[in-house]
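The complex is shown incomplete by one protein chain, all other protein chains being positioned as in the whole.
Coming up: chain A.
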């Protein structure tokens, strides 16, 4: 289970490393709280404000909520033009003014319990190489918390 006091520093390193290695402006890690059903953004890098601290992810909604409920990666190419539903269903895109995002699930004991999200404020997109780097980083987050 993700424990802030133990895992924060290591995951922060991974986020910062991703911010430098991949062409992006924002990196965030959200995970289910130790107690109760809430999913929160626990570690972020490149953020423009502190809104993430107060956000509780909505299960099955938006990019992060959907990645956790489906357990599969998801891309938003051109927010808010290519989305399912309303812009208001994508709080982290709005809070950090992201146009492009790629998010992958974080598994724990075989179930998706968190999300690793990479965002851009100017749309440049990600190469297949960069997406591979992100998946590797997500695996190392899983190794850290398992």
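Quick note on the criterion: a contact is a pair of C-beta atoms (placed from the backbone, for glycine too) under 8 Å apart; a residue touches a chain by one contact, two chains touch by 3 or more; residues count from 1.
Convention: contacts and distances are computed from a predicted model.
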{"item": "Chain left out of the displayed complex - its UniProt protein name, from \"ABC-2 type transport system permease protein\", \"ABC-type quaternary amine transporter\", \"Oxygen sensor histidine kinase NreB\" or \"Xanthine dehydrogenase YagS FAD-binding subunit\"", "value": "\"Oxygen sensor histidine kinase NreB\""}
{"item": "Touch criterion as defined above, residue of A:51, A:121 or A:139 at the omitted chain", "value": "A:51"}
{"item": "Residue ranges of chain A at the interface with the undisplayed chain", "value": "32, 37, 39, 49-56, 58-61, 69, 87-88, 91, 94-95, 97, 109, 111"}
